[in-house]
Structure formats: C-alpha cells, structure tokens
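Only one protein chain is missing; all other protein chains are in place.
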Amino acid sequence: MTDIFYTKDHEWIKVNGEEGVVGITSYASEQLGDIVFVELPEKGVSFDQGKDVAVIESVKAASEIYSPASGEIFETNSSLEEKPEIINEDPLERGWLYKIIIKDKDELKNLMSEVEYKKLIGV
Amino acid sequence: MRYLPLTNDDREDMKKAIGISDINEMFTNVPKEVLLDPKFNLPSHKTEMEVGKILSEIANKNLNSNQVPFFLGAGAYKHHIPATVDHIIQRSEFLTSYTPYQPEISQGTLQYLFEFQTQVSLITGMDVSNASMYDGSTSTAEAVSMAKRITKRNKVILSPTLHPQYAEVIKTLISSNEDEVDYKFSEEFEIDKLISKIDDSVSCVVVQNPDFFGSCHSLEQLAEYTHSKGALLIVVVNEIISLGIMKSPGEMGADIVACEGQSLGNPLNFGGPYIGLMSTKDKYVRQLPGRIVGETIDMNGEKGFVLTLATREQHIRREKATSNICTNSGLCSLAFTIHLSLLGEMGFKKLSKLNHEAAIKLYNKIKTLEGFEVKNNSFFNEFTVKLPINASVFVEKMAEKGILAGVPVSRLTNQDGDFSNLLLVASSEINSDFDRDDFIKLAKEVCYE
Partner (left out) sequence: MNKNKGLDHDEKLLFEVGDINKTGVDLADLDNLKHMIGSSFSDNEIGLAGLSEPETIRHYVRLSRKNYSIDAGLYPLGSCTMKHNPRLNEKMARLEGFSDIHPLQPISTCQGALELIDLISLWLKELTGMAAVTMTPKAGAQGELCGMMAIKQALLDRNELNRKVVLVPDSAHGTNPATAAFLGFEVKTIKSDEKGLIDFSDFKNNIDANFAGVMITNPNTCGLFETDIVKISELTHKSGGYLYCDGANFNAVVGKLKPGDLGIDAMHINLHKTFSTPHGGGGPGSGPVVFSDRLEKFCPTPLVKNIKGDFVLIEDSNEKDLSKSFGRLNVFHGQMGMFVRAMSYMLSHGCDGLKQVSEDAVLNANYLRASLSSHLTPAFDGFCMHEVLFSDDFLKDTGVETLDFAKAMIDEGYHPMTIYFPLVIHGALLVEPTETESKQSLDHFIKTLCDLVERLKKDSDSFKAAPVFTPVRRLDETQAARKPVLRWKEEPLIAV
C-alpha cells in the first residue's frame, strides 16, 4: 500500500513500507518552467528531514529540494541527467528524483495529506 | 548644459502635463531639512576646453611608458596595441550598448563573446571559458571558491611564488579563518615542498606560471599528485602572451585556469580596467561563475547566441548564489578578442617569441654587469635581478635618469625576508636595443658612480 505525503515546499514522498520515493509536484514543475538541469545527491548519503538534498534548475530559477523525510539514499533517477525535461512531462511518476530508506516513519506526521496540499495551492 | 536636452520651455510644458508648478513638488517624500539647498563645496559647470585643460595638466604630471625605456611587469605588461582595436571598441554599438539581456538586439555582443570564450579555451587548453571577470586576481579568488564548492573541502594551498596581491585578495574574499589559506611568500618554488602539503583536506593548489619571479615550471607531476588526493589544480597566468610558446595549463593538468588578460588589447591604465579570464573542464561548467554565452536556435531554426546558465547568478538564486559577481569586463574583452583575431595563430606565436627574445637579449647584457645577478634558470619575458644596491633606491634613481627600470619585489610584500635588493624586470616587443643599452649604461651609473 502506497501512501503519498506532501511538503509545503511542493515535494511529494510516496511511502511503501520502509521505502520512500521523492519528487516535486505538478504545481512546482509549472512554477519552475522548462527544467534544464537536476543536481541529485550521491547514493549512500543520509539526509535529515528538511535538509536541502537536491537542486532543480530551470531557465529562470534554481530551486532547492528539501528532504521530506530523514533517510539514506539508495537510488537516484539517472535518466534525468540526459533528459531533465521528464520532470516537466511527468512530475509524479517518471520524474521521480530519488529513493530512500526512511529512518523514522513518525516524521511523516509533519507532512501534509493530498487534501491539505491541494488546499495550500488553492485547488 | 551640453548633455541636457531639455529647454526651459520643455520643462514648463512637462510640469503642466504633470500638474505641478515647482520641481520640488516631486520630491515630497524627501525630508525637508535634507532638501534645504545643501551647500556643495564644488565648482560649477565647465566647457569641454576647460575640462580638457584641467585633466591634461594632471595627466602631464605623470611619466608615461611611451616617454622612456620601459621594463615594468609584476602583473601588468606593456605591449603594442594595433590601431584597429581602439577604433572598433569606440563604435557606438559596442561602447554604448548594455548587457545583452535582450538577445534579439544584442547578437553583436553575444557573438563576439562566444568567439572570445573559444579563444580563451584554446589558449589555456581547457574545455570552456566564461565571458570574463574583473581581473586576474578576482578570477583566481573565484577559482578558489569554485574548487571549494566542488570538492566540499576548505583548505587552500597557495604557491609561495604566487603574486602577493593575488594572495591578499584570496585571503580577503575566501576565508574568515586564516588557517584555511596556506601561503608564505618566498622566492623558492619547490614542487616537493608543495606536494608535501597536499592531503585530503585540501580543496585546491594554486600555482602561478610563469610565476611572480618570472620562472617557468612544468606542472604535470604536481597535477598528478593533487588529483590523487582528490584536490583541484588551479593555474594562474599573469602574462597571457606566454601561452604562445609554453605548454598550456590544460595540457599540464590544470582543472581551473585563471588569467590576467590585460596584455592583449588593453593599455596599462594605472591598474584598471583589466580583464580576468577563467576556464575549466566540461564537467565543472555549472560551477563556473560569471556570465557565459551559449549557442542556440531561434523560432525559425536560425543559429543565435544567448546568456545562459544564469541560474547560478545572484539575481536569480539570491541567497544561494555561487558568486557575487554579475558583470564581465565588456569592452575590455572586446579589445582582447579583436587583438587576438588580428594576431591569429601565427601572430600570437610570433609575438610570444619576440617577447621571449627581448628578455633573452636583456638577460645577456645584464649578465655582463658586475654585481648584478639574474636569479632565474628559466623565464618567459620577466626575470628577477639581484642588485648590488637597494632595489627601491635603484628604481627611483633610474627614473630620475629617464628610465622605468622595473618593480622592486619589496613593493609588493611586507613579509620578512631578504627581498630588498630584488628587482622584477619585464621585457616586451616594445623594447629596442637602444632601450636595453640605456638600461645597462644607466644601471652602471646609478650603482657605481
């Protein structure tokens, strides 16, 4: 069973057991515009919740991506290196950024549900 | 006033259109006390003639490098600038245009910068270059900053023969912690000593080549060792003409190259404006600060140029910017690229050889001078001479006799050490045999009469 949570900085995390997949929302992708480059973290590195873990660059802005949950990175989306535009095309599925082993599932309580996130962006 | 087009009638019409009768009505937000006719202790306006007279008088109080035999270097060099260069940079469309943020009406600037970037990449032996920075010293400091970001390490090792003012600039801009920058100015450049300082806390090693004292070095071994420890090698070039007959920094293993480009297209100008060059490998391009021009296509598929990779700059990333710099040297980079286009491959190499030969000829003559010792085993167009007397005194006395003989090393450093008799002497294609003979004759007079 996969649960999806959102942050106020427009990241999402899909949780399946101990694993989490992280990406940015359609709203964020639209705000950024055409994405030109993604700086992903190294595999094996751990980040705390809220720490800046990646950078997404578009023509007009460069956005920090903050970790929705603490954990260790075990996989990154290498196809974004050649085609960063995948994030614009499909931010919720093929445009995933990285996967982590979640350290503390309690932290997920700090995040928003889909309903709450939609309220935040006013839909 | 000749630069102000509005007539008094214009001003009246405009005030009516705005709905005011007094200019100060537009300054209502300004505190009254501050606006109350502040007294400026300054003269009133002057005609072109008057201004010309005042400034010419001041200019004439300087001994300029065209008037006497000239042998100064130490980071700024005198070369002949072809008449074409100064003529083109004064064209309206180059002189009075703005930064190319609207690319459709700035293809002239963008294309020459693209050509400039190519030239800089080629002569430094690197993959990519930016569109220039303020000068060699800030380029070097930015290179250090870049290396720290890439390696995520803090320690910086500066070669002891790096230009002392460059080291000062790096220390000022880079670290709040003195220990992070390792620099002790010294005449001795020993690769082994430098290598012994490199460990895995080091982000970069900065080496000037030819160095401050004029000596030329092979850096392959240093590069290899630096890389083996996960650090980056930054090579600094102050006299860009040297790249005509030396192995390029890229060829020797540099990761980032920072240069002073003043020698091409730009006069001495008492120290500014100059032009900093910066080039690096493809893999580091997104960490390269400053403006960068890239090629692209327009809506019709036609080739064009734009400023690109701008998201690293402060006006977009604000707090997270990679650098504080948001300008390049504009017209100075145009002068550089025009001069290098005029020279071309053949001209650049020949000019380089001429400079080297000028130095060799002077070296051969100085060798015959009793009490004078050239300290270098190798040099391009600048070398260090140990004099029988204090170098600052020597230079003053030579100036009185009508020759600008060199730069005393002690002028640039207050570090302990026996530098007081050392003189940096630079040669270039502008020196004639007469100049060199003059140097020898007057040097003898100053020291021995």
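Going in written order, the chains are labelled A and B, and every chain counts its residues from 1.
Basically, a contact is a pair of C-beta atoms (placed from the backbone, for glycine too) under 8 Å apart; a residue touches a chain by one contact, two chains touch by 3 or more.
Note that the structure is a prediction, hence the values are computed from the model and not measured.
Colleague: Just name the one of B:C216, B:I389 or B:I440 that touches the chain not displayed here.
Modeller: Of the listed residues, the one touching the omitted chain is B:C216.
Colleague: Decide which residue listed in B:L122, B:I195 or B:I440 touches the omitted chain of the complex.
Modeller: Of all options in B:L122, B:I195 or B:I440, contact with the hidden chain holds for B:L122.
Colleague: In the complete assembly, which of B:K171, B:K386 or B:K444 touches the absent chain?
Modeller: B:K171
Colleague: Tell me which stretches of chain A touch the chain missing from the display.
Modeller: 34, 36-37, 57, 59, 84-85
One rule holds for everything that comes next: only the chains that are shown with their structure count from here on.
Colleague: Indicate the whole-number Å distance between the mean C-alpha point of chain A and the mean C-alpha point of chain B.
Modeller: Spacing between the chain centres: roughly 44 Å.
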